[in-house]
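Have a look at this one.
Apart from one protein chain that is not included, each protein chain of the complex appears where it belongs.
So, chain A:
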Amino acid sequence: MEIFSAIASAAPGVFTIPVIIAMFIGTVVGIGVGALPGLSATMGIAVLIPLTFSLEPLVALGMVAGIYNGAMYGGSIPAILLRIPGTPAGIATVFDGHEMAKKGNPKLALDISLVSSSLGSAVSAIALLLLAPPLAAIALKFGQADYFWLAVFGLTAISVLLAGNPVKGFLSACLGLFVGLIGIDALTGNQRFTFDTPDLLSGVNIIVILTGLYAIPPAIDLMTGKAGIAAGHIDVSGSRAKFPWHTLVPVWIRSSVIGLVIGLIPALGGNIAALLAWNEQRRWTKNPGAYGTGEPDGIAAPECANNADTGATLIPALTLGIPGNAVAAVVLGALLVHGLRPGPELFRANADVVYGFMLTMLVTAGFMWVIGKFGSRLYVNVLRMPGKLLGPFVLGLTIVGVYSIHNSMFEVWLMLGFGALGFLMERLAIPTAPAVLAVILGPIAEESLRRALLISGGDMSVLLAGPISWMLAALTIIAVLSPLWKAIQSRRAARTGAEAS
């Protein structure tokens, strides 16, 4: 019941004019960012965090919540209308969404996607509100060795699972691990890779590398005309087909659960949740043959699932400081900028802000429905926005934003350097997410390992002294071996994909 009184005391902070405006703007921007192929929630939040730095924490975090939720739905708009998913999480929506639109019902397809997305987000936010606080208390049970294994598991899972090619994933993670080494060694006070530059003594700020890797490459693509689409005439009128409420309810329940569970596991997240939900839905149904031909359930399942993972991915981030994917990493970055450190104390010392943030995740789910309901026609115009104008705009925002964090030009150059690196990595098909997560997880792994050994006086057995350590070590081994399982899965998915299209 403690949770409910905490929610009640945080609520007045959420329903203030600045926070409501921030959530509204965030959701509008989020849907737009999601709708534009090439731009993602991660990138939207990365550009935004430095700019919201001077605002009240809840105003900034409300905007972040809006972008996160909105982008997950926004990705379905071009997926349905143009057969181009706006974000990777929208891939599964193409299968049935675009087919339904082709049959002359784009409006119904958008509506199903919108309602499913909003419901998924709402369920996820409620799960976050109810699960995060009790789970945060468990964090007290985590010793240094447990944190070490948790970070190692996160790193392994992310490198292996996020990349099509595990070697490239590990390469990217190694880059992040290196960046994480820069600065003063917290356990001895020695300088590492600082090249006698005072600017590097406190290490590379996570926002600097996030903005560089996530915002600059898409901005370059926009400017060079690589991203964006030539959208001609797009029809969103469609007939007023009846909304199939009763058949969709079981779909929503099943897909929300899938989204929640997938969201909790590091490295998975929206894209996988959506594909899995679509596939599971097809397996459950009596007429699997209808899937891929414009089946309402086939739109509802992936859209509900990819929104249901939004809140769930934040649970390990808020309670243990371990982000499961790139979006959670940027949200974690946003919290850190506002001086909110994850862990059990977050829910005690900053209860109003953290409960308020979780509430904004719920409220923006509602905003999304309203904005999507009345604005879907307008969002079609977003698809026509010229990339050559948008690119420099994004670039300008990142420079102003990064400068404003520490009033440091050095960090702006560093950010642009990471941007160039990120662009190169994308060209070489090396994923950037493992690098970003390694910047956060690497120092956690290193410091907790060394601290554990310092406390034990160098006795290695402390690393496997507790049940949590054993469990996480076992999970790490499973993650290393999982490419094998994934190869089998992808062969199966390829077969179903071929049948679908």
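Criterion: contacts are C-beta pairs under 8 Å (C-beta built on N, C-alpha and C of every residue); 3 or more make two chains touch, one makes a residue touch a chain; residues count from 1.
In this section, contacts and distances are computed from a predicted model.
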| item | value |
| --- | --- |
| The complex's invisible chain, by UniProt name, from "SGNH/GDSL hydrolase family protein", "(2Fe-2S)-binding protein", "Tripartite-type tricarboxylate transporter, receptor component TctC" or "AzlD domain-containing protein" | "Tripartite-type tricarboxylate transporter, receptor component TctC" |
| Residue of A:Ile21, A:Val167, A:Ala186 or A:Leu481 in touch with the missing chain, whole complex considered | A:Ala186 |
| Residue of A:Arg83, A:Lys102 or A:His406 in touch with the missing chain, whole complex considered | A:His406 |
| Candidate in contact with the missing chain, chosen from A:Leu389, A:Ala420, A:Leu454 or A:Leu481 | A:Leu454 |
| Contacting the left-out chain in the complete assembly, out of A:Asn69, A:Thr87, A:Asn105 or A:Gln144 | A:Gln144 |
| Interface with the unshown chain - residue positions in chain A | 53-54, 139-144, 184, 186-191, 198-199, 201-202, 337-339, 341, 343-345, 349, 406-408, 447, 451, 454-455, 457 |
